[in-house]
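One structure, as structure tokens, below. Some questions next.
All protein chains but one are shown at their positions in the complex.
Let's look at subunit A:
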Amino acid sequence: MAGDNEVNLNESKRVVPLNTWVLISNFKLAYNLLRRADGTFDRALAEFLERTVAPNTFPVDGVFSVDHLDRSTGLLNRVYQPAPENEAQWGRMVDLEKPLSTTKIIPVIIFFHGGSFTHSSANSAIYDTFCRRLVNNCKAVVVSVNYRRSPEHKYPCAYDDGWAALKWVVTRTWLQSGKDSKVYVYLAGDSSGGNIAHHVAVRAAEAEVEVLGNILLHPMFGGQMRTESEKRLDGKYFVTIQDRDWYWRAYLPEGEDRDHPACNIFGPRGRSLEGIKFPKSLVVVAGYDLVQDWQLAYVEGLKESNHDVKLLYLQQATIGFYFLPNNEHFYCLMEEIKNFVNPNC
């Protein structure tokens, strides 16, 4: 066993920069400590270890953030916006009466952070930083949702919270833009956040709430069967089949298996997406992610349902490649997202 581990560690070391390796390994080990064999989670220690940041109405690198309380759920949404051009307005209260713009279209990206449904929050430093980068990159507003996590809150809580967040966003007059005065909404998420984005988009399509696009960053999907990529990459690049199983058990209802439609979208229990007004999707798959076969199956499933989907396959990327801007995949991703939400495309 120890020998296997040495081999595994050597491989991941060679494909990411040193500081990325330190960051993701640190997470990996901390998370190993937090997951208990009996399926419970040491939430108190998790909260203690979590690196968080406060919102800041003073712009940092051109972006400011404010936490808004959604009274229907009691949850906070952290809203990131580009700094006002007029410096005299910096640090002032958000004007809840005026739209973002009456001439230009400003996309609003609702972002669901990752963490396998269990870890992280909207105020996690890694996600706060990522959302700020998204704002600058896309000239968009980003709303980061603090959905309830497992194992304390299982399926469908995360989806309910995501749906509530979408409803909250589309009913904020101050998030409207363009000549039509509407909220131009995109859904985005990494890992479990990508999974949430998918399910919220389905709900939105059924309720005829318009979502302009989905951005899924190595989304968390799975199934009972062990795919080739899972077997080949198990334990090699920070992630193991065992930990994936633990997180699915923690999220899915008691007694369920991974063919549950929350997990296996186009599997034996999946629902058909044909004929519903599902948004266009950008699905990003990392070549060293053991879950990729499920993500690729998802892309195929969307195509077969006649939905617009673009696959961005980053051969030599590991999970979490977008946390630090020290690799070419990061910049490639940012470019793709920018084009995806650009109202002129």
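One rule holds in what follows: a residue touches a chain if its C-beta (ideal position, glycine included) is under 8 Å from a C-beta of that chain, and two chains touch if they have at least 3 such contacts; residues count from 1.
Note that in this section contacts and distances are computed from a predicted model.
One chain of the complex is hidden; its UniProt record names it "DELLA protein", one of "Queuine tRNA-ribosyltransferase accessory subunit 2", "Glycosyltransferases", "DELLA protein" or "Sorting nexin". Of the candidate positions A:Val22, A:Ala207 or A:Met225, contact with the hidden chain is made by A:Val22. Counting over the whole complex, subunit A has residues 1-2, 5-6, 9, 13-19, 21-23, 25-26, 28-30, 32-37, 42-45, 47-58, 60-61, 66-69, 71, 74-76, 91-94, 96-97, 121, 123-126, 129, 132-133, 136, 146, 316, 323-328, 331 touching the chain that is not drawn.
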